[in-house]
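Sending over a structure as structure tokens; questions will come in a sec.
Only a portion of the chains appears, each positioned as in the full assembly.
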Amino acid sequence: MASFTHGNITIEVDEDGFMAQPEKWNNEVALALASTEGVTALSEDHWKLVNYLRDYYTKFGVAPMIRKLCKETGFPLKTVYDLFPSGPAKGACKVAGLPKPTGCV
Amino acid sequence: MAEPTKKRVTDIGPPHYKKFLPPVILANYGKWKYHEIPRPGVLMHVSESGDKLYSVRAASPRIVAIDTVRMFADLADKYCGGFLRFTSRNNVEFLLTEDKNIDPLIADLTAAGYPVGGTANSISNIVHTQGWIHCHSAATDASGIVKSVMDEMTQHFTKMELPGKLRIALACCLNMCGAVHCSDIAILGIHRKAPQVQHDKVKAMCEIPSAVASCPNAAVRPAVVDGVQSIEILEEKCMYCANCYTVCPALPLNNPETDGVAIWVGGKVSNARSEPRFSKLAVPYLPNNPPRWPEVVDTVKKIVEVWAANARKYERMGDWIDRIGWPRFFKLAGIEFQKQHIDDFKHAGLTFKRSMHLRYDKE
Amino acid sequence: MARKPTPKLDQLEKGPWPSFVREIKKRADKNATCADLLGVLEKSYEERVGHWKHGGIVGVFGYGGGVIGRYSDVPEEFPGVAHFHTVRVNQPAGWFYTSAALRTLCDIWDRHGSGLLNMHGSTGDIIFLGTSTEHLEPIFEELTQAGFDLGGSGSDLRTPSCCCGEARCEWACYDTMAFCQEMTMHFQDELHRPAFPYKFKIKAAGCPNDCVASIARADLSVIGTWRDCIEIDQAEVAKHAAKGNDIVKDVVMNCPGKCLSWDGKALTVVQEDCKHCMHCINAMPKAVRPGKERGAALLLGSKAPIMEGALLSSVLVPFIKMEPPYDDIKALLEAIWEVWSEDGKNRERVGEFIQRVGMGNFLDAIGLDPDPSMVAHPRENPYVFYDLGGNGKE
């Protein structure tokens, strides 16, 4: 398990940079994680996405399917990639502190 | 990760194929009239215009070093203006217009260790997957078995003396990358023990509902173990498909003692004569015995031999078995028919023999 | 490079078939990744188990797929393969190359990875086998500069592939390569940015011989065929007979439509009984050819076993003219994706989806009429749904 430091916080992550202890997630952690995915600041839109992901995950125990995510946040997929250049799975989910999406690659 | 670089463009797609076609193809595109196979590994396509294109097909291990690819490029430059292609079964084909270049090219390829063949009624390359070289799912290796089996089959690649085409494929797990499920002979990596749940990791690494939903047999259930949210596997309902592992890394099921290989026969995809169909289980389990998997090699060899000796012209493996019946196939191939051969999944009943069309061997 | 002894693997250098071990060894001296790949593989051969961790999610900016992340579970022992990602490079249609193009690819891969590749992956991509995360962006940049792009992975449109078709085959009933290229270019977004419930594959074969096995491994299988009569050149048939081919035994008796007959002079066919299987054509090149009214059938839904058991694709459109830019097929695909994306479950392939919701309902949803060619036979069970509303009057 690696760890990395951003500002004054240190986060345990796996090789892909996903949190090892997701229970430690908070807004600052999110910002730190974002920095690893080409995102320097978290705008309102970023937060909207991140919060949606977290809410959904808390409620259902899974990440939403992309179509649902776009529909319910109102962001077209293009915008999601604009916000998180490495995409909803690798980018947004990571920043939101969700488990690493698996399976279909 | 670094910042996106400046020179980057996206969504350009692959280069247009026309850039890569030799002049003879550009000139005769869509105008081919017929083909002949003058010798194993060589196709001669003749156009309505009278133009001829020779394709020389050489074996490839699929996993190739750039050194080899550069060597292929050199040969293409030497013999055919730099034009070559790869086939859907991962062979390499050199596209010639000069028939005098055929023999020297074949000589060079053979010398370099890349035999020429695979055309018409032969065994072509084994379609296969990653195995222990690259995949986390592998219940067996891919390349090692392929090499070991093909070492015994090379004479069926370089000659065209079989009753029909024979396609062998290998997949290192039930995901079956490469669609081995419709092959004359399929070699399949299998597990035989249920996943071992790593209860401490489930919550952080897995979406529990996804893991539960992933099981074809409803063997995965959410459970609280030692106070943490986790998963339990009903072992008696598990048939080791590993789909739960695919979605949840905390459910590993690789096991050196019980993993191994199953052999399947009689599938095909072409529509020639009979319809496409799935391969059926011939041997439920053979052990992983690297580096040369002798049990697997022997079994495949035996099946090929018995087919080659008994099938009629054009009869693919499955057509042949259809004609002689499964009981005789098992007898001829010397394979014991076991409980595992009888389907017990969702459509099992449809595979039972529901008629009196029975054959009896002479005593 | 220094490398551990590999007595087991060494045994696989022997024998007539090209050796993958030799391929790896070709680079093991120049490349630490290859050296350690041999090492970890030998370890797997000894222990009879793989040494890769589960999954891995890496990629390039702006794309959701195209790279498979892979990490060793023994990175200390074999640091050269601590990261061992693969990059899927979209192949040119039909897998045609020039030597120059191949050298360009080799050079990029020489600079940024193991120098091992799969020509090709099962889906059709060029697979760059083994690199580490920091090389991904540079590889991508250099590839795109050279005119190449990444293929699919994840829940997206996967890299379409096709047989050589009209480029090199007299039986191609449509231009498979043009079609494959057009689909690939038109659906770049679907290919690079996963947004489906699961993967979706397109494979294009020029005739029912199906040399890309599309019916077994493509969510959309586009298979060429003709709807009029096979063309018979009687003189050439006679030549086949003269060469000693037993026309009755080899051809007539093998015809699944039971529609051929041969009287020693002429081969005749009952057109409407022909099943378009290709056998007579295959058996007598030059003498028999597909008819003139050519096009393709569209079949939907094949896939590997998991979860409900493997599927072959099934007929959706029994015949369609293949006319670039294939707007009709694009529209149909979009309708299918719309319905499937809306109601499909996570990791449910379109073939499974159709079985779950029912083919009839699926057809309603995408706006196609039922056709008896879609079924091997009509239903056997009497479990038929109706929706007769209130008092049940129709």
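Some observations on this one:
Letters A, B and C name the chains as they come in the text, with residue numbers starting at 1 for each one.
One rule holds in what follows: a residue touches a chain if its C-beta (ideal position, glycine included) is under 8 Å from a C-beta of that chain, and two chains touch if they have at least 3 such contacts.
On a predicted model such as this, the values are computed, not experimentally measured, just so you know.
This complex, considered in full, has protein chain stoichiometry A x2, B x2, C x2.
Throughout what follows, only the chains that are shown with their structure count from here on.
Mean C-alpha positions place chain A and chain C at a centre distance of 33 Å. For this pair, chain A with chain B, the centres built from the Cα atoms lie 38 Å apart. Centres computed as Cα averages put chain B at a distance of 12 Å from chain C.
The residues of chain A that reach two or more other chains are 38, 62, 85-86, 100, 102-103, listed in rising order. Among all residues of chain B, those that touch two or more other chains are 1, 4, 210, 246-247, 249. The touching residues of chain A, when paired with chain B in their complex, are 19-22, 36-38, 60-63, 85-86, 99-100, 102-103.
Those residues of chain B that touch chain C in the shared complex are 1-2, 4-5, 7-17, 19-21, 25, 29-30, 32-36, 45, 53, 55, 59-70, 72-74, 76-77, 82-88, 90, 92, 95, 113-115, 127, 129, 131-136, 138, 141, 143-144, 146-148, 150-151, 153-154, 174-179, 181-182, 210, 213-216, 241, 243, 245-247, 249, 252, 254-256, 259, 269-278, 288, 290-292, 313-314, 345-347. Against chain A, the residues of chain C that register as touching in their complex are 53-65, 68-69, 71, 83, 153-155, 189, 193-195, 197-199, 341-342, 346-347.
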